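Starting off with a structure, shown below.
In this view, the complex is presented without one of its protein chains, the others remaining in place.
Chain nomenclature is as follows: A and B, assigned in order of appearance, with residue numbering initiated at 1 for each chain independently.
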Amino acid sequence: MGEARWSAVGPMGLHWVSWSTTDAVFHAETGETHLLSEMPSLALRLLQTEALSTEDLCVRCAAASGNTDDGPWRRKMLAVLNSLEDRELIERCPSTTA
Amino acid sequence: MSPLLHIIRDPSGVQAFSMDAWNRLLRESRAHYLCARLSCLIEDRGLAPTCPPEVWSDLTAQRFFAEHKQAQVRLELRKLHKALAPRGIPMLLLKGAAYAHAGLRVACGRDFADLDIMVPRAQLEAAETALEAGGWLTETKHRYDQRYYRRWMHELPPLHHRTRSFEVDVHHALLPLTGRLRPDPTLLWAASRRLPDSPYRVLCDEDMLLHSAAQVFQDSEIAGELRALLDLHQLMAELGQREGFWQRLLARAQVLELGRPLHYALRYCHRMLGTPVPAGVLDAAAAHAPGAPVQRLMDLLVPRVLEPRSPGRPPARMAVWLLFVRSHWLRMPPGLLAAHLLRKAFRTGKG
Partner (left out) sequence: MNNAFARAPQRVGVRPPRAPAIYRHGPFTVRVTTPLRRLRALLSWCYGDSEPDAGTVLVHFDLQVRQGPLLRRLFSPQAIFRTDTATPFAPFPRSHAFPLLEWGLNWCVATRAHQFLMLHAGVLERDGYALVLPAVPGSGKSTLTAALALRGWRLLSDEFGLLDWRTGLLMPLPRAIPLKNRSIRVIRDFAPEAELGPVFPKTRKGDVAHLRPPAESRRRQHESAQPAWIVFPRYVRNSPLQLAGLHDSTAFTRLSQNAFNYRLLGATGFDALTQLVRSCRCWSAQFGDLNAMITAIDHLPVPEM
């Protein structure tokens, strides 16, 4: 599980708009519009630029949002990642490091 | 001549069009849902700037349907892959999904009614189980229909996921199991290729064209299949430019025993749409032609049921009916056909 690396699906086809508490993203790959709150938005934006392991993603999201990267945070992040994966916004890519 | 056929043959004809001619062309294109594809044919020749702006805007606005459906297909395919890949079941894309994923020009503006994929025959039951577990449902409730599909058809009853509206057809062969022609699926799989950067496979170029030909001239009633004829036309124009395509095509038709539908496809594309087919290929495929009386009859019927009809002209009822009967004849042996039609008739009577 910790080995999984994530990347955005069709990163070039993500159109963003940001409002005070919510972001909306249009996903050209699937033709769907999604409203995203802060955490999933942050995760997807990071994955749009590069593929990251679950570990790196948790650390960087926590740092960017001023949170502590602890157990509850990890559990929340996993739920966020599952939800993004279910919406086909992100996917697991085969791990490149041995 | 129909303005639509005229412009498919020679898109540069639009340069001389009056607004009256445009109106007639648009009427036919709308009737056959070909506006978006017409705009692609015009664009491919660099002729877009010669179209009146209001016409161009109206035509290109119809492309959204195809683009939207292609996105829905990508989503559905990702979900199907997630359901099938863990069980080691490969997916081969057919028809529109294959054209779009293979980057063929025929996909431009081409709308989808449903999504067609093929899985290996040996894994069909595993696929069915996996899809059922993944939330895909079949609407075919009637037990006879279920049995009919399973015993005689080349695909599962149409599926759709309970949270999405897209229809998925899962094939295990290209043509019905009962039909006169049954190309061996293992040969198709062996020649298929994996798309670059993608988990999906597609048929090799020749098989893609042969499948399309067989669909129109072996497994359909032909009437109203102008869009499918345009598929063939565009596939031939694009694939025909690849090195050695036509020689491979003729040889492959022999192996898969699809010479007859290929002959028809080449003949009517060439006659009706002016498709560039090398003369030698037309002649070679003519070896698969039917006897002279049947050929003459087909020459009479096929253009009549495929041509766009101007509104004043009565529909070609007799030609449509004869080709309807032919299509059933090709799909089933006579005994089975009689039993099938009798059952359907009986059920209608009861309903």
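We adopt the following convention: a residue touches a chain if its C-beta (ideal position, glycine included) is under 8 Å from a C-beta of that chain, and two chains touch if they have at least 3 such contacts.
None of these values were measured; they are calculated from a predicted model.
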item: Selected residue (touches chain absent from view) among A:4, A:24 or A:62; value: A:24
item: Listed residues B:10, B:54 or B:299, member touching the removed chain; value: B:54
item: Hidden partner chain, residues of chain A it touches; value: 13, 15, 17, 19-22, 24, 26, 28, 31, 33, 35
item: Residues of chain B (touch criterion as defined above) contacting the omitted chain; value: 18-20, 22-23, 26-27, 30-31, 52, 54-55, 57-58, 60-62, 64-65, 67-68, 71, 311
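In this text, only the chains that are shown with their structure count from here on.
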item: Computed distance of Cα centres, chain B from chain A, in Å; value: 39
item: Complex contacts: residues of chain B adjacent to chain A; value: 67-68, 71-72, 74-75, 78-79
item: In the complex with chain B, residue positions of chain A that touch it; value: 9, 28-32, 88
